[in-house]
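Reviewing the structure listed below.
Removed from the display is one protein chain of the complex; every other protein chain stays in position.
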Amino acid sequence: MIVYDNHFDKLMMPMIIAQGALAMGMEVNIFYTFFGLQGLMEKRKPKLPGMFRFFTGMIQKRMAKQKIMSYHEFMRSNIEMGANIYACNMSMEMMGWKKEDMFDGIKVAGVAKMLDMASEASVNLAFG
Amino acid sequence: MIVYDNHFDKLMMPMIIAQGALAMGMEVNIFYTFFGLQGLMEKRKPKLPGMFRFFTGMIQKRMAKQKIMSYHEFMRSNIEMGANIYACNMSMEMMGWKKEDMFDGIKVAGVAKMLDMASEASVNLAFG
Partner (left out) sequence: MIVYDNHFDKLMMPMIIAQGALAMGMEVNIFYTFFGLQGLMEKRKPKLPGMFRFFTGMIQKRMAKQKIMSYHEFMRSNIEMGANIYACNMSMEMMGWKKEDMFDGIKVAGVAKMLDMASEASVNLAFG
């Protein structure tokens, strides 16, 4: 999976799909690039897009009520369960962001590595 | 295919692709999730994004002139021609939306079912 956007809804989807895929015994590789890279920064809080940004908190409460994990919990759980989470090296350089500010367990990779993984994957999805 | 956005352009693409794929004898499965779920609500009228929303009517007229089906006609035609259209169960619960308000013939499915279908598909595309 490739993630290239920083909004709450676009970041949650790959997390939920990853959780399902890991439970089914599939291998999960996610590559975060461009604005998507923000999703790996531990201190950032993703919002919904446009005027919906003000409803992000409401949606998060509704998800909590239904016992759905938060974005941060999903990310940590997926990494613990064995998902490979990659930050795009070119995007990191361009944004000036460091691995230390990202979630623990994040790997760094380039486009060639991403294409290698995608060529061998049975399902490829790009979200953003 | 996965659809995760509610804008007119993002909703039309999978419809047009589905129509082409069905005509070529391919099996078509589309999974609607997050904001994309709105695309299954029969009474909603999808708009173009941002300031382009005001041009939605103009584009629709231009498409009608070229004898391209409307969004609603495409959806009904694809279902009739055998496309499997799935509403994401988690998104339905979160939004509080019901199957009765959706187009006739819509099925409900979860992430596991979506991953099963995607694993076996020869083409996987995510739109949004």
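Of note:
Per-chain numbering from 1; labels A and B assigned in written order.
Heads up, the rule we're going with is that contacts are C-beta pairs under 8 Å (C-beta built on N, C-alpha and C of every residue); 3 or more make two chains touch, one makes a residue touch a chain.
This is a predicted model, so every value here is computed, not measured.
Residue B:A126 is the one among B:L40, B:C88, B:M102 or B:A126 that touches the chain missing from this view. From the set B:I17, B:L37, B:A83 or B:M114, the residue in touch with the chain omitted from the display is B:I17, counting the whole complex.
Within the complete assembly, A:F35 is the residue of A:F35, A:F52 or A:Y71 that touches the hidden chain.
In the full complex, chain B contacts the hidden chain through residues 9-10, 12-13, 16-17, 19-21, 23-24, 26, 50, 59, 62-63, 66, 68, 122-128. Contact between chain A and the absent chain runs through residues 2, 4, 33-35, 50, 90, 93-94, 110-112, 114-115, 118-119, 121, 124, 126, 128.
We adopt the following convention: only the chains that are shown with their structure count from here on.
If each chain is reduced to the centroid of its CA atoms, chain A and chain B end up 24 Å from each other.
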